[in-house]
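Missing here: one protein chain of the complex. Every other protein chain is in place.
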């Protein structure tokens, strides 16, 4: 094993999923798994799926000094906690890959959407935005990476080819998305209980969901101009999976057809190992447990609207798989190492 | 019991749901339950939930003449079959309530969206469009009723107050909706199998779902002008429930606020026993098994968009409950008779 | 309305289910709904299904004195809390119906299975065991009732005819049961999260589940001798529903056949409005939302084993519906008042 890694916050769902993927990684060794609230517990007690692969491994409660010298530190922490920790890490570990929201946005966007001061604004420029399909060059040249959220990953990949080609208006975009409940993490809240989620769908975060800012950021990056998105997430009764259905209006004068749009998407993502463009309608289950994202696009002549749809597993391509993809990139390893591409279906 | 009724097509999900509701109706007696493919089977064998209430009742295979003289005939048939049957019924039974799509649309809309000739176009004018909250006067004065589909009921009720008040543009409306799989009926198809639906979401009927026409019809009725909707339905892993998230653009010059919109919705539906306007975010489970529809509305100042959301049980308010509501109306009974309003939660 | 009632602990699932049922009760008026942790919250905010029926009603934090004089008090409290409260109620309110475990068992059984002292042992004799099909006479003559648990209700009704007739050995009985997760209540624990329950089954409480004692109690009541049960409960991914599959050995010398057993079950429960004996295999969904219990029985000649199966909705016949059935009995009302018998299927 070439590289020694820590998973900080390894008792949450993104941490556990990272441990699942890392167990099969030939070049990265998990040296340390931390979890404050669950310190002392065996990994295999919280996640019996991991009992054999992580036999004897327990969650540790560690200080930053325990992490110094590691090649790679994954931060799987609740919003706000990476800020407090990163200052001690950015110069003492090889690479930090943060799965939280703390280092994804410019300072003004962060403070506007999160409604609070950022405690380490000077570190923001040390992190690349970890959406490889749209920011690969930045990531390869960076030391640290802030992996984007699950919704922004889905919506940005679904819409990017349209904005990159200047085919749709940068304003008036609607992203209507559904997510499995694992996206809310392992935290205990009534809205995550089985009896409340089953047979139920509801929208949440109406008008103000924080992931809006990341979508606008990534899409502006490809558009070369400001982009405005109205985003409505919904919770649906499944454990994993995100599907984003996106609506945009053509710029005046362009002539669009579904065939041409599909061909454009295939070109745009031709070299991408994890993106599958389909003429069918993407299904989240086709990506379950994999790092794949499935996309399609349509032009509706009747109403003059472009429809783009993306589907992925929120815990893999939407979180831990993408974090590992970023880690592979900054370590100079093949980008696809230890990342499955076939979903568990049925 | 005052009225004798038949349920034609009683082995499907809308038929079975109607039988559930009718079992508690004090003024309607179920005289006959028919089902071609399941003729001879006991109702309680297909639906053990109904075994006690319908003890000894078996599905019959009947000719139209067997229905003559009944006060009420519910048609719960696959698309196209009501056309073939209705000619024999409209003058021989008291009232027909059709739960199918055959008598909902004007002839041109029907032939455009269904891509086929209508075999009984002259009967169309004999049926009122059975959405009581928007068409009550027409229904009360009609002999026969064509109950609308589950998606059009949800979306039309969610958007009607905006269009009735002339607050939003009649074009550029987007309806993004999710449905439980019972909406696809009891027919055997791979896409309705548990192993394919669980842990899965996908959009279907992209750009061309036939329910679009009913939405445009009902909304034009309240708007007083043509309305254009782009509708995207999705299948989600639950048995029942529809949630429609709708997007519309304000007409130039109007000044909108969420508070005012909510107040307007409460006024618009003040007298409606089954409509609940909430400042919260509607959840399908709150309506499970009931005839209620829950609505909310928002104005997003940032993007200049109105967001309206509706939730209901597709088999009750979206089908059999609404059919019974229509039957109560044409029979002159209290509209709420035998229609529950409290959802099964959790 | 003749009777004034309080629901104490109305923010949990059994409390909410009781509110749902009571909303349709013509003779009982809900005067007060209490909830310590949620005091001040609107009932309709926690359960939007109840928003219309309980408009303006908020959870109160009350002292026992606030309950004095009421005709009926339902206690929907976590284990142990009814003991603390009941002393103040038994002589000041008309009837107490306790849905908890505090007054179901004789003192020695209680202290053995719960591993703690009972704080109000002298009150135990004031409560009848509220399983109407097996204890109706005791309930009718009692002032207060301790409604049994969901598993004991299912297993006891499934096995009672066998033990009442002396057909099976009172030892060596196995009850293997599955339950929906609402049985664990609305308390926040990782094992109740959607992401942990979906796609998952596991057994719990191996060898020592406390409901064992209630099964042995109720079955000894009908057997006239001590009964010994090994009980294994499992959690399955559904919100509601219990199915118990029970195994017993015939007493030597009796000659059994499935036909005869089914006939015996039909006789035993001939007068029961909520018990449905079927030659088919009971399904929990057939009872969803109703107070019905579905039963079957088989004799396996090959292995010499009797198999009995029962299914019901754990929140209705397994909790709140049965509590209301008991309330109807002690108030002298028709036993079936406000209790649905048709399950929501599909």
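Here the chain labels run A, B and C in written order, and each chain numbers its own residues starting at 1.
The rule we apply is simple: a residue touches a chain if its C-beta (ideal position, glycine included) is under 8 Å from a C-beta of that chain, and two chains touch if they have at least 3 such contacts.
Note that the coordinates shown come from a computational prediction; the quantities given were computed from them, not determined experimentally.
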Quick one: jot down which shown chains the absent chain touches. A, B, C
Contact partner of the left-out chain, one of B:123, B:142, B:238 or B:256: B:238
Missing-chain contact among A:34, A:82 or A:292 belongs to A:292
Missing-chain contact among C:23, C:62 or C:174 belongs to C:174
What chain B residues would touch the chain not displayed? 13, 180-182, 186, 188-190, 192-199, 237-240
Pick out the residues on chain A that sit against the missing chain. 13, 16, 20, 23-24, 45, 47-53, 182, 186, 198-199, 239-240, 276, 278, 280, 282-283, 285-290, 292, 294, 315, 341-346
Identify the residues of chain C touching the omitted chain, counting contacts across the whole complex. 171-172, 174, 176, 178, 180, 193, 195-196, 198-204, 206-207, 228-230, 232, 234, 236-241, 243, 245, 247, 281-285, 288, 298, 300, 302-303, 305, 307, 309, 311, 346
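Note that only the chains that are shown with their structure count from here on.
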Between chain B and chain C, tell me the centre distance in angstrom, where each centre is the average of that chain's C-alpha atoms. 36
At which residue positions does chain B touch at least two other chains? 198-199, 239-240, 282-283, 285, 288, 346
